[in-house]
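Dropping the structure in here first, questions after.
In this view, the complex is presented without one of its protein chains, the others remaining in place.
Right, subunit A next:
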Amino acid sequence: MRMPSHRTLALSALLLAGTAASAAPEQVHYALIVASNTGTEPSQAPLRYADDDGARYYELFAPRSREVVLLSVLDAETQALHPGLAAKTRAPTHAALWEALARLNGRMAEDRAKGAVPVLSFVFVGHGKRGAAGEGSVSLLDGPLTRTELYAKVLAPNKASFLQLIVDACDSYFFVHSRGALPVGPAYADAVKGLLGNRELERFPQVGVVLSTSSEQESHEWSAIRSGVFSHMVRSALSGAGDVNGDGRVDYAELRAFVAAASQGMADVRGQPRVFIQPPALDRAFALTNLGDAASLGYLLVPTGVAGRLWVEDARGIRVVELHKERERPLVVSLPVGRGYYLRASGREASFAITRASEVVDVGGLRWSDATVAARGAVQDAMRDKLFSVPFGPRFYRGYMASLGITPSSDEADAVLVP
């Protein structure tokens, strides 16, 4: 009998590989963002930037998602910064939420029927509290969204193969604009625990959770970034700054380490963000974002050799991404297309533009000049100095994971160089 030649075997292997690759299910992304400045209790002072956070989450998810729903009432400043977005939003009410969920569930059911893997990112930014009976809730415009409703009406009927729950809600949400007297109410950490009982969460292994369990003492809005600090960190990480191993995917462990590094220097600042981040039990290596996916985004390449605290502001003055990079490896962050940007570092800046999808701008080729923008005020100085003061990269990641006793599921931190 004639044995198959090496060429035949190689061809067969290639065909098999191609078949396997083409058989990999496609991920389809959706996002539902609820952002409300308003609290349901008189003690909850209105937030300033929850609507801004909602708008920015919208800009983060829109280029990589099939559909993004934003439930928010944007204030005048936010509407001016995001022209046209208000027309796409609906008020953050229960009715609007159920309607949006029903529509998205319908689309995701169709995706599953076609063999795709629908992924829903459910984001809430606003006030949170714990009721007298110990049940946690977050504030919608027309009343609280309780834990019972979350499980019964959001998680249980959800058709997503994976659901990413991101909650940045705190009843002491201010930092820069502190009102002096601290808000009265239960600790937000308790509210979170009340909102998500761990035992109940175990029934939903497809759900990953990213929660700000910040101190109840102070809040974390920062006027310099017109955003909540925690959400700013999360968006920065998901833009690519959290990709520690260069595989283009930001998983839950990387996000957790990124937030820890970004906030580590704030130990002496009231209200250091504390987080509860848990990957889906079904796939603990599941990525919150994948830079390799096709998307109408541009990319900023920060090469090896460039180190330190860097942030990107767009032409509107919005700080889009912030990071503190270790020197020894390159990094890439995604940015919306069709805008001018400033890359800023301590005392200097460089301008650039992203004009088309998939465009890569190399930081090494930018022309730096002395910075023309200065921060204002002592509190701003404190935030400026403390946030992102610790470099984030493989060294921090390994140490952080070791301190937690966690073995990273995808530790490829040394695999950046092509073997």
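One rule holds in what follows: a contact is a pair of C-beta atoms (placed from the backbone, for glycine too) under 8 Å apart; a residue touches a chain by one contact, two chains touch by 3 or more; residues count from 1.
Criterion: contacts and distances are computed from a predicted model.
Engineer: Determine which name in "TPM domain-containing protein", "ATP-binding cassette domain-containing protein", "Na+/H+ antiporter subunit C" or "cytochrome-c oxidase" the UniProt entry assigns to the undisplayed chain of the complex.
Structural biologist: Result for the unshown chain: "TPM domain-containing protein".
Engineer: Among the options A:Leu70, A:Val229, A:Leu297 or A:Ala350, which residue touches the chain absent from this view?
Structural biologist: From the options A:Leu70, A:Val229, A:Leu297 or A:Ala350, the contact with the absent chain belongs to A:Leu297.
Engineer: Quick one: say which of A:Gly265, A:Pro330 or A:Pro391 touches the chain that got left out.
Structural biologist: The missing chain is touched by A:Pro330.
Engineer: Given that one chain is not shown, which residue among A:Gly106, A:Gly338 or A:Gly365 touches it?
Structural biologist: Residue touching the chain left out of view: A:Gly365.
Engineer: Kindly note down the residues of subunit A that lie in touch with the hidden chain.
Structural biologist: Interface residues of subunit A facing the absent chain: 243, 246-249, 290-295, 297, 299, 301, 303-307, 327-332, 334, 357-358, 360, 362, 364-365, 415-419.
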